[in-house]
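A short worksheet on the structure shown next.
Missing here is one protein chain; the remaining ones are kept as they sit in the complex.
The letters A, B and C name the chains in turn, as written, and every chain counts its residues from 1.
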Amino acid sequence: GRFGEYGGQFVPETLMAPLKEIDESLQAAMEDPSFIEAYHQALKDYSGRPTSFTYADQLSEYLGGAKIYLKREDLNHTGAHKLNNALGQALLAKRMGKEKIIAETGAGQHGVASATVAAKLGLESKVFMGEKDIERQQLNVFRMKLLGAEVIPVSSGNKTLKDATNEAIRFWVANCEDHYYLIGSVVGPHPYPKMVRDFQRVIGDETKDQILAEQGSLPNRIYACVGGGSNAIGMFYPFLEDEVELVGVEAAGKGVDTPEHAATITKGSDGIIHGSKTYLMQDEHGQITEPYSISAGLDYPGIGPEHAYLHASKRVRYESVTDDEALDALQLLSRKEGIIPAIESAHALAQAFKEVKDMDANQSIVINVSGRGDKDMSTIMNVLQEGE
Amino acid sequence: GRFGEYGGQFVPETLMAPLKEIDESLQAAMEDPSFIEAYHQALKDYSGRPTSFTYADQLSEYLGGAKIYLKREDLNHTGAHKLNNALGQALLAKRMGKEKIIAETGAGQHGVASATVAAKLGLESKVFMGEKDIERQQLNVFRMKLLGAEVIPVSSGNKTLKDATNEAIRFWVANCEDHYYLIGSVVGPHPYPKMVRDFQRVIGDETKDQILAEQGSLPNRIYACVGGGSNAIGMFYPFLEDEVELVGVEAAGKGVDTPEHAATITKGSDGIIHGSKTYLMQDEHGQITEPYSISAGLDYPGIGPEHAYLHASKRVRYESVTDDEALDALQLLSRKEGIIPAIESAHALAQAFKEVKDMDANQSIVINVSGRGDKDMSTIMNVLQEGE
Amino acid sequence: MSKSTVQTSFEQRLQKEKDLFIPFIMSGDPSPAATVELALTLQESGADILELGVPYSDPLADGPTIQEAAGRALQHGMNLKESIELVPKMRSKGLEIPVVLFTYYNPVLQYGLEQLFQDLREHDIDALLVPDIPLEESVELKEYAHEFGVELISLVAPNSEARIRKIAEQATGFLYCVSSLGVTGERKELSQDISSFLEKVKSYSSVPVAVGFGISTNEQVHLMKQYSDGVIIGSKIIKVINGYHDELVSESARPSALKKVKQEIVELVQ
Partner (left out) sequence: MSKSTVQTSFEQRLQKEKDLFIPFIMSGDPSPAATVELALTLQESGADILELGVPYSDPLADGPTIQEAAGRALQHGMNLKESIELVPKMRSKGLEIPVVLFTYYNPVLQYGLEQLFQDLREHDIDALLVPDIPLEESVELKEYAHEFGVELISLVAPNSEARIRKIAEQATGFLYCVSSLGVTGERKELSQDISSFLEKVKSYSSVPVAVGFGISTNEQVHLMKQYSDGVIIGSKIIKVINGYHDELVSESARPSALKKVKQEIVELVQ
């Protein structure tokens, strides 16, 4: 359960048994061809996989430099890569005989994905969400309720994602016998980071097939945004042994030199969050600090432990991009390619756009468009109209 | 340019030349393998086709009766079947050397699809939209602008879709030399109804392959909602010669016996709208009346002329479903299958749910989920919360 | 061209074949009674043919001025039947020029084709113009028109190209030439290429060739008359009339308003 020195199971004793149960069930499931088939069948028949691989011809021409390809996770059912993982874990929960799932959510994307798979598999679902986020994301709250989920308001701490996660874990501690905790990213105690990665690697696996079919060779670089880091790890993992430069892009918020950012690797330090040893944002006393990003999906004070390892081992390069840079990239992709990306994904785009101009026309890059921007329209509209 | 007695070109003389140009270019394009390939390539690499074919196991079990399959047009890029047509026509416009497109839109779905393909193909786009709709659909207006489209407010008539269409046609009359008019449904003068059908038949073609792969036989019935009717004709067309019952479902709004509905076939009569002879809603003097439906996409006083023909020839059965029935169906699909459908699509679902219980377990039906419900969340939230 | 050997009422009523002034008014704008008086005023102002519009909910070929006039007329309950019934009132007050009823096709379909032509005939209406019926869709209308001795007025546009000859050769009554692409309404400049277009049309047409769409100044009137047999003026006249809207509605103020309308129109076309 380790990635170098990162990862582990830093959890209350009560959770050791359910984690062991999940670990064992997962191993058995992953070796069972019928489970793997059911998972891939659901991805295809329900979520719309394989997702498209789009050559961004207008954008490549406009920016000059390398050819830009986009992996279109925005085309998944519910609008982001989140469903890959939610489907996998819900199938596992069902296989384990659990009829109830719990999940945490920030902006509501993972909550919607969890409520969705729970509905599809006939499971009960409870989604923990900070009261502040409930206030800000009423439409997603409504969407979850429409899908039959119970949304549980969390009033502890800052009433956002970190607190919702704490509360989900607390609830799980008390109710682990009949509840499965469906974590939304490559965070949390072992086996979650590994499991979520294995359910998200379909992104990178497909990308590899698609770019080889397209140009007969691997890309020079791949970009993905990193909050918890599940879309990035899903994209990167199948390329770790290849000669491909991998770039993870964090949220620099209003700037990494301000207090308002979520650039965990750039500015954080080693510690424990949500049961795992990794990088996180904290004060000198080890109190976890509240991150900031315009993107609710990157607004997390930790990062998946495998990313901490990939950073420490220098296999992946981590950069950060500000709110403003991400907004610019979002607008450019919309205008040049007719794809409005999630503001999360726009961070990966922004970093790629900065770097692609210095590359050659016979090189190529892939950017993971982890989700669609529909959910962000209100936010972007407010920001852009303020700026007018 | 006729479907039985329906269709035709009831347009000002000035439009005869551009219509002829389109008709000739279309015929040449459809016989050019490179055009067909580019169209299908774009559908695959950009829009995410083939869209999934989902067996609704939870729902089938819950309702009893026939097996229910869902064709997942909601998984297309921009969230509905609209892009199939917009992509096809924009490729045609580009082939014709037109660098500017115009489009009409009601709720904004076709406007977004048009703005999207214009961005992707490097075309200028103008979208005509009634002032009342602009007010009601600010997010979609913003989305179009983000994609680089110019949104032109229409203040004539009732300031909704019908008037936006009139205005788009007027603008086109004056600017047909360098503008291509990208109509959003199987309506308008020849060759539009035929062209849009041919760009939408990919829905039915894929469905046929998918159900044959799934069960080795065709379904007993297929359901699709009908406003202008493009998703329905796209689904039905490849099955017209088969022994499959086809059911088109119109919007009955607050009831076909009230003045507030959009059930064109159920309650309308022969006439001319937007250049085509078809069924439409009108008063005894031939003035076109304003339709009503909770669904902005079905809220159209006419219907594609081919549907008028399929109704007259009794090949397709047309039914109507009220706002309330559609809302119930939307909720049921959300809860049982984790798919929040567009309120348009919910009309098809509602009719199918009514009928499926009387069918046998060895029978099967397909329902076209023409779009996703995200765009409708505000509307539905308001309605359901009012009802509480 | 299968012209009837018997002269139609249109031909009988048309006093000349050159230098025609063809104004357009909207039935019921600002009121049915005012429309009747306006028809007479236009005759006094030199109109050779009256184009009488029937208001329609979806006037595809019209610009904002005529759309708005139709909107006003519809609010007063005007419709095809009542529009037709205005003409005998005009005739009884002395209207002698040919009347062309201008209506979109959908109201015609609802009215019934045979009924319509019969009523046109019976109400002394000499011609019919349906702006959304191009040549290719006009077969049925032509048959009825021929049967009832009503002229069916055709439109021809600069981009009609190969079809110009076909349209011009079968034209009856007069031929309506669209001066430029677009809908009805005033334009600052008229298309430069119009003269060669009109030359071409005239070479094929055996009936007068009139130009419409966008004519709104005395200068434009004179320019167009050089190249054609007459001008059709719609939006500009609607605007003039709408300038006296309230006075024209009022029975007592109407006579003086009509005088002012006449004066403006005479200045426009003289």
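Simple rule for what comes next: a contact is a pair of C-beta atoms (placed from the backbone, for glycine too) under 8 Å apart; a residue touches a chain by one contact, two chains touch by 3 or more.
Keep in mind it's a predicted model, so treat the numbers as computed, not measured.
Student: If I'm reading the header right, one chain is hidden. Which shown chains does it touch across the whole complex?
Tutor: A
Student: Which one, A:Gly65, A:Gly157 or A:Gly255, makes contact with the chain that was left out?
Tutor: A:Gly157
Student: Pick out which of A:Leu147, A:Ile273 or A:Ala342 touches the chain that's been left out of the picture.
Tutor: Going through A:Leu147, A:Ile273 or A:Ala342 one by one, A:Ile273 is the residue touching the chain not shown.
Student: Of the residues A:Arg95, A:Lys145 or A:Arg170, I need the one that contacts the missing chain.
Tutor: A:Arg170
Student: Among A:Ser34, A:Gln287 or A:Gln385, exactly one should touch the missing chain; which is it?
Tutor: Selected residue, touching the omitted chain: A:Gln287.
Student: List the residues of subunit A that touch the chain left out of this view.
Tutor: Touch with the absent chain occurs at residues 8-14, 16-18, 156-157, 162, 166, 169-170, 173-177, 269-275, 280, 282, 284-288.
The rule is short, and it goes like this: only the chains that are shown with their structure count from here on.
Student: Distance from the CA centroid of subunit A to that of subunit C, rounded to the nearest Å?
Tutor: 67
Student: How far is the middle of subunit B from the middle of subunit C, if each middle is the mean of its Cα atoms, in Å?
Tutor: Those two chain centres are 38 Å apart.
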